[in-house]
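Missing here is one protein chain; the remaining ones are kept as they sit in the complex.
Take a look at chain A:
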Amino acid sequence: MRRAGGQAAGGGGELSSAGSARTDRLPTARSWSGAPDRASAALLSVWTLPPPPGAWPKSLWLDFLRKATPEASQLSNRTFGSAPAPTVSKLEDRSDFNDEIINEPLKHSDFFNVKELFSVTSLFNARVHLGHKAGCRHRFMEPYIFGNRLGQDIIDLEQTAAHLQLALNFMAHVAYRKGIILFVSRNRQFTHLIENTARDCGEYAHTRYFKGGLFTNASLLFGPGVRLPDLIIFLHTLNNIFEPHVAVRDAAKMNIPTVGVVDTNCNPCLITYPIPGNDDSPPSVHLFCSLFQTTITRAKEKRRRVETLYRLQGLQAAKR
(Lines give C-alpha, C1' and ligand atoms only; values in the text may rest on other atoms or scores of the structure.)
Protein backbone atom coordinates (compact mmCIF):
# COMPACT_ATOMS: atom_id res chain seq x y z
CA MET A 1 0.00 0.00 0.00
CA ARG A 2 2.78 2.37 0.88
CA ARG A 3 4.96 1.42 -2.06
CA ALA A 4 2.35 -0.41 -4.04
CA GLY A 5 3.01 -0.30 -7.78
CA GLY A 6 3.80 3.39 -7.90
CA GLN A 7 0.41 4.40 -6.54
CA ALA A 8 1.66 5.63 -3.23
CA ALA A 9 -1.60 6.61 -1.60
CA GLY A 10 -0.14 7.76 1.70
CA GLY A 11 -2.87 6.56 4.01
CA GLY A 12 -2.91 7.69 7.61
CA GLY A 13 -2.54 5.52 10.64
CA GLU A 14 -0.89 2.18 11.16
CA LEU A 15 -0.76 -1.01 9.11
CA SER A 16 -0.46 -4.60 10.06
CA SER A 17 2.72 -6.02 8.58
CA ALA A 18 2.25 -9.72 8.86
CA GLY A 19 5.63 -10.73 7.45
CA SER A 20 7.82 -8.39 9.49
CA ALA A 21 9.82 -9.86 12.34
CA ARG A 22 8.53 -7.15 14.62
CA THR A 23 5.07 -8.61 15.20
CA ASP A 24 3.96 -11.90 16.66
CA ARG A 25 1.30 -12.55 14.11
CA LEU A 26 1.96 -15.14 11.42
CA PRO A 27 1.12 -14.33 7.82
CA THR A 28 -2.45 -15.26 7.17
CA ALA A 29 -3.95 -17.04 4.21
CA ARG A 30 -6.63 -14.36 3.97
CA SER A 31 -5.58 -12.96 0.65
CA TRP A 32 -7.62 -12.78 -2.52
CA SER A 33 -4.56 -13.20 -4.68
CA GLY A 34 -3.78 -16.72 -3.45
CA ALA A 35 -0.20 -15.88 -2.33
CA PRO A 36 -0.42 -16.49 1.40
CA ASP A 37 3.13 -15.70 2.48
CA ARG A 38 3.77 -12.29 1.07
CA ALA A 39 3.46 -9.61 3.72
CA SER A 40 2.10 -6.94 1.44
CA ALA A 41 -0.56 -9.14 -0.06
CA ALA A 42 -1.89 -10.03 3.39
CA LEU A 43 -1.58 -6.39 4.32
CA LEU A 44 -3.74 -5.24 1.45
CA SER A 45 -6.24 -7.98 1.97
CA VAL A 46 -7.09 -6.64 5.41
CA TRP A 47 -8.26 -3.37 3.94
CA THR A 48 -10.00 -4.67 0.86
CA LEU A 49 -12.07 -7.35 2.60
CA PRO A 50 -15.56 -6.27 3.64
CA PRO A 51 -15.61 -5.25 7.31
CA PRO A 52 -16.94 -7.77 9.80
CA PRO A 53 -20.45 -7.07 11.06
CA GLY A 54 -20.48 -4.66 13.96
CA ALA A 55 -17.28 -2.86 12.91
CA TRP A 56 -17.13 0.69 11.55
CA PRO A 57 -18.69 1.31 8.13
CA LYS A 58 -16.11 1.29 5.34
CA SER A 59 -16.50 5.01 4.59
CA LEU A 60 -15.43 5.85 8.14
CA TRP A 61 -12.40 3.58 7.85
CA LEU A 62 -11.35 5.28 4.64
CA ASP A 63 -11.92 8.77 6.01
CA PHE A 64 -9.96 7.88 9.02
CA LEU A 65 -7.01 6.40 7.21
CA ARG A 66 -6.93 8.98 4.40
CA LYS A 67 -6.49 6.48 1.60
CA ALA A 68 -7.03 7.72 -1.95
CA THR A 69 -9.91 5.51 -3.15
CA PRO A 70 -11.08 1.93 -2.57
CA GLU A 71 -10.44 1.29 -6.27
CA ALA A 72 -6.78 2.26 -5.90
CA SER A 73 -6.27 -0.27 -3.12
CA GLN A 74 -7.89 -3.00 -5.14
CA LEU A 75 -5.70 -2.17 -8.12
CA SER A 76 -2.61 -2.36 -5.94
CA ASN A 77 -3.82 -5.63 -4.52
CA ARG A 78 -3.89 -7.00 -8.02
CA THR A 79 -0.34 -5.87 -8.81
CA PHE A 80 1.06 -7.45 -5.66
CA GLY A 81 -0.93 -10.62 -5.83
CA SER A 82 0.68 -12.05 -8.96
CA ALA A 83 4.36 -11.56 -8.02
CA PRO A 84 6.04 -14.16 -5.81
CA ALA A 85 7.95 -13.13 -2.70
CA PRO A 86 11.21 -11.36 -3.62
CA THR A 87 14.47 -12.11 -1.83
CA VAL A 88 14.34 -8.89 0.26
CA SER A 89 13.68 -10.70 3.54
CA LYS A 90 16.68 -12.96 3.03
CA LEU A 91 18.91 -10.01 2.31
CA GLU A 92 18.03 -8.35 5.59
CA ASP A 93 18.76 -11.41 7.67
CA ARG A 94 22.44 -11.49 6.79
CA SER A 95 24.65 -10.06 9.51
CA ASP A 96 27.19 -8.38 7.25
CA PHE A 97 24.30 -6.59 5.54
CA ASN A 98 23.41 -5.27 8.96
CA ASP A 99 26.86 -3.95 9.67
CA GLU A 100 27.65 -2.54 6.28
CA ILE A 101 24.37 -0.99 5.36
CA ILE A 102 22.43 -0.26 8.51
CA ASN A 103 25.17 0.67 10.95
CA GLU A 104 27.46 2.43 8.52
CA PRO A 105 25.52 5.74 8.35
CA LEU A 106 25.65 6.10 12.14
CA LYS A 107 29.41 6.49 12.06
CA HIS A 108 29.26 9.75 10.09
CA SER A 109 28.15 12.94 11.80
CA ASP A 110 26.02 14.12 8.87
CA PHE A 111 25.63 11.15 6.55
CA PHE A 112 22.73 12.62 4.60
CA ASN A 113 24.18 16.15 4.48
CA VAL A 114 21.10 17.81 5.93
CA LYS A 115 23.06 20.96 6.81
CA GLU A 116 23.03 22.17 3.22
CA LEU A 117 19.22 22.18 3.08
CA PHE A 118 18.78 25.29 5.19
CA SER A 119 20.63 28.24 6.71
CA VAL A 120 19.89 30.86 9.35
CA THR A 121 19.16 33.35 6.54
CA SER A 122 16.66 31.06 4.88
CA LEU A 123 14.95 30.47 8.25
CA PHE A 124 14.78 34.22 8.81
CA ASN A 125 13.30 34.86 5.37
CA ALA A 126 10.65 32.24 6.05
CA ARG A 127 9.73 34.10 9.28
CA VAL A 128 10.60 31.14 11.50
CA HIS A 129 11.88 33.47 14.22
CA LEU A 130 8.53 35.14 14.90
CA GLY A 131 6.87 33.94 18.09
CA HIS A 132 3.67 34.87 19.85
CA LYS A 133 3.12 37.75 22.26
CA ALA A 134 4.80 37.74 25.65
CA GLY A 135 1.58 36.81 27.43
CA CYS A 136 1.28 33.55 25.45
CA ARG A 137 4.78 32.43 26.29
CA HIS A 138 5.24 28.96 27.71
CA ARG A 139 7.70 28.76 30.58
CA PHE A 140 9.74 25.95 29.05
CA MET A 141 10.25 27.81 25.79
CA GLU A 142 12.23 30.57 27.50
CA PRO A 143 15.67 29.06 26.81
CA TYR A 144 14.90 29.06 23.09
CA ILE A 145 13.74 32.69 22.92
CA PHE A 146 16.27 35.31 21.85
CA GLY A 147 14.38 38.33 23.14
CA ASN A 148 11.19 40.31 23.08
CA ARG A 149 10.65 43.01 20.46
CA LEU A 150 7.83 45.39 21.46
CA GLY A 151 5.76 42.59 23.00
CA GLN A 152 6.47 39.87 20.44
CA ASP A 153 8.85 37.01 21.27
CA ILE A 154 11.68 36.40 18.84
CA ILE A 155 13.03 32.83 18.66
CA ASP A 156 16.80 32.34 18.65
CA LEU A 157 17.57 31.08 15.15
CA GLU A 158 21.06 29.83 16.08
CA GLN A 159 19.47 27.35 18.46
CA THR A 160 16.75 26.56 15.94
CA ALA A 161 19.37 25.73 13.33
CA ALA A 162 21.13 23.33 15.70
CA HIS A 163 17.87 21.63 16.71
CA LEU A 164 16.69 21.45 13.12
CA GLN A 165 19.89 19.77 12.01
CA LEU A 166 19.56 17.10 14.71
CA ALA A 167 15.89 16.54 13.93
CA LEU A 168 16.42 16.24 10.16
CA ASN A 169 19.32 13.88 10.71
CA PHE A 170 17.24 11.65 12.99
CA MET A 171 14.37 11.68 10.50
CA ALA A 172 16.71 10.73 7.66
CA HIS A 173 18.16 7.80 9.60
CA VAL A 174 14.70 6.50 10.50
CA ALA A 175 13.62 6.74 6.86
CA TYR A 176 16.84 5.01 5.80
CA ARG A 177 16.02 2.08 8.09
CA LYS A 178 12.54 1.87 6.54
CA GLY A 179 10.75 3.19 9.57
CA ILE A 180 7.14 4.34 9.43
CA ILE A 181 6.79 8.11 9.79
CA LEU A 182 3.53 9.78 10.76
CA PHE A 183 2.89 13.50 10.26
CA VAL A 184 0.48 14.93 12.84
CA SER A 185 -1.07 18.36 12.96
CA ARG A 186 -4.40 19.79 13.96
CA ASN A 187 -4.13 23.16 12.29
CA ARG A 188 -6.81 23.24 9.63
CA GLN A 189 -5.02 25.83 7.53
CA PHE A 190 -2.25 23.40 6.56
CA THR A 191 -4.13 20.09 6.51
CA HIS A 192 -3.99 19.79 2.73
CA LEU A 193 -0.32 20.73 2.53
CA ILE A 194 0.73 18.22 5.18
CA GLU A 195 -1.27 15.39 3.65
CA ASN A 196 0.29 16.11 0.27
CA THR A 197 3.77 16.21 1.79
CA ALA A 198 3.21 12.86 3.46
CA ARG A 199 1.89 11.33 0.26
CA ASP A 200 4.82 12.62 -1.75
CA CYS A 201 7.31 11.17 0.74
CA GLY A 202 5.52 7.85 0.74
CA GLU A 203 4.75 8.22 4.43
CA TYR A 204 1.63 8.79 6.50
CA ALA A 205 -0.29 11.74 7.90
CA HIS A 206 -3.04 12.16 10.46
CA THR A 207 -4.39 15.69 10.39
CA ARG A 208 -7.98 15.00 11.47
CA TYR A 209 -9.63 14.39 14.80
CA PHE A 210 -7.36 12.18 16.87
CA LYS A 211 -9.46 9.42 18.33
CA GLY A 212 -8.58 8.52 21.90
CA GLY A 213 -6.62 5.33 22.29
CA LEU A 214 -5.27 5.33 18.77
CA PHE A 215 -1.79 4.38 19.95
CA THR A 216 -2.58 3.12 23.43
CA ASN A 217 -5.45 0.91 22.33
CA ALA A 218 -4.26 0.16 18.82
CA SER A 219 -4.75 -3.59 18.99
CA LEU A 220 -8.43 -3.07 19.70
CA LEU A 221 -8.98 -0.40 17.05
CA PHE A 222 -6.96 -1.99 14.26
CA GLY A 223 -6.67 -5.63 15.13
CA PRO A 224 -3.97 -7.68 16.86
CA GLY A 225 -0.32 -7.23 15.88
CA VAL A 226 -0.39 -3.67 14.55
CA ARG A 227 2.87 -1.94 13.76
CA LEU A 228 2.91 1.53 15.28
CA PRO A 229 4.84 4.40 13.70
CA ASP A 230 8.58 4.55 14.37
CA LEU A 231 8.64 8.35 14.30
CA ILE A 232 5.97 11.01 14.69
CA ILE A 233 6.50 14.48 13.24
CA PHE A 234 4.39 17.30 14.63
CA LEU A 235 3.96 20.33 12.42
CA HIS A 236 1.71 21.82 15.10
CA THR A 237 2.04 20.62 18.69
CA LEU A 238 -1.20 22.22 19.86
CA ASN A 239 -4.73 21.28 18.93
CA ASN A 240 -7.53 23.67 18.10
CA ILE A 241 -8.16 24.65 21.71
CA PHE A 242 -4.51 25.53 22.36
CA GLU A 243 -3.82 22.47 24.46
CA PRO A 244 -1.02 19.99 23.78
CA HIS A 245 -2.03 17.43 21.18
CA VAL A 246 -2.91 14.06 22.71
CA ALA A 247 -0.46 12.33 20.37
CA VAL A 248 2.51 13.99 22.13
CA ARG A 249 1.70 12.31 25.41
CA ASP A 250 0.61 9.07 23.75
CA ALA A 251 3.82 8.80 21.76
CA ALA A 252 5.82 9.24 24.95
CA LYS A 253 3.69 6.54 26.53
CA MET A 254 4.27 4.11 23.69
CA ASN A 255 8.03 4.91 23.55
CA ILE A 256 7.81 6.40 20.07
CA PRO A 257 10.33 9.21 19.42
CA THR A 258 8.87 12.50 18.20
CA VAL A 259 10.09 15.46 16.19
CA GLY A 260 8.02 18.62 16.56
CA VAL A 261 7.93 22.28 15.59
CA VAL A 262 7.36 24.07 18.91
CA ASP A 263 6.17 27.65 18.96
CA THR A 264 6.54 29.98 21.94
CA ASN A 265 3.21 28.86 23.40
CA CYS A 266 3.98 25.11 23.21
CA ASN A 267 5.40 22.67 25.77
CA PRO A 268 8.63 21.14 24.40
CA CYS A 269 9.21 18.77 27.32
CA LEU A 270 7.93 15.49 25.95
CA ILE A 271 9.10 15.98 22.38
CA THR A 272 12.32 14.07 21.70
CA TYR A 273 13.69 16.43 19.05
CA PRO A 274 11.94 19.80 19.35
CA ILE A 275 12.46 22.45 16.68
CA PRO A 276 11.74 25.88 18.19
CA GLY A 277 10.14 27.89 15.42
CA ASN A 278 7.06 29.59 14.05
CA ASP A 279 4.23 27.20 13.29
CA ASP A 280 1.61 29.77 12.29
CA SER A 281 2.94 31.63 9.24
CA PRO A 282 2.45 29.93 5.86
CA PRO A 283 6.03 30.51 4.63
CA SER A 284 7.38 28.91 7.78
CA VAL A 285 5.18 25.81 7.54
CA HIS A 286 5.89 25.50 3.81
CA LEU A 287 9.62 25.61 4.54
CA PHE A 288 9.39 22.91 7.20
CA CYS A 289 7.26 20.67 4.98
CA SER A 290 9.69 21.01 2.09
CA LEU A 291 12.67 20.30 4.37
CA PHE A 292 11.05 17.19 5.81
CA GLN A 293 10.04 15.96 2.38
CA THR A 294 13.53 16.43 0.96
CA THR A 295 15.26 14.65 3.85
CA ILE A 296 12.95 11.66 3.82
CA THR A 297 13.12 11.27 0.04
CA ARG A 298 16.89 11.61 0.12
CA ALA A 299 17.26 8.97 2.82
CA LYS A 300 15.00 6.50 1.01
CA GLU A 301 16.80 7.07 -2.27
CA LYS A 302 20.11 6.44 -0.53
CA ARG A 303 18.80 3.22 0.92
CA ARG A 304 17.63 1.99 -2.47
CA ARG A 305 21.00 2.79 -4.02
CA VAL A 306 22.96 1.11 -1.24
CA GLU A 307 20.83 -2.03 -1.47
CA THR A 308 21.22 -2.29 -5.25
CA LEU A 309 24.96 -1.80 -4.88
CA TYR A 310 25.10 -4.49 -2.23
CA ARG A 311 23.11 -6.89 -4.34
CA LEU A 312 25.33 -6.24 -7.34
CA GLN A 313 28.42 -6.84 -5.24
CA GLY A 314 26.90 -10.06 -3.95
CA LEU A 315 26.22 -11.23 -7.50
CA GLN A 316 29.76 -10.38 -8.56
CA ALA A 317 31.20 -12.28 -5.62
CA ALA A 318 29.00 -15.28 -6.43
CA LYS A 319 30.21 -15.28 -10.05
CA ARG A 320 33.86 -15.44 -9.00
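Quick notes
The rule is simple: a residue touches a chain if its C-beta (ideal position, glycine included) is under 8 Å from a C-beta of that chain, and two chains touch if they have at least 3 such contacts; residues count from 1.
The definition used in the following text is that contacts and distances are computed from a predicted model.
For the chain of the complex excluded from view, the name given in UniProt is "Small ribosomal subunit protein mS23" [choices: "deoxyribose-phosphate aldolase", "AP-2 complex subunit alpha", "Small ribosomal subunit protein mS23" or "Calcineurin B homologous protein 3"]. Which of A:E100, A:D200 or A:D230 touches the hidden chain is settled by the complete complex: it is A:D230. From the set A:L106, A:V120, A:L220 or A:L309, the residue in touch with the chain omitted from the display is A:L106, counting the whole complex. By the touch criterion stated above, the residues of chain A touching the omitted chain are 21-22, 103, 106, 125, 134, 137-140, 142, 145-149, 153-154, 162-163, 166, 169-170, 173-174, 177, 179, 216, 230-231, 249, 252-257, 267, 269-274.
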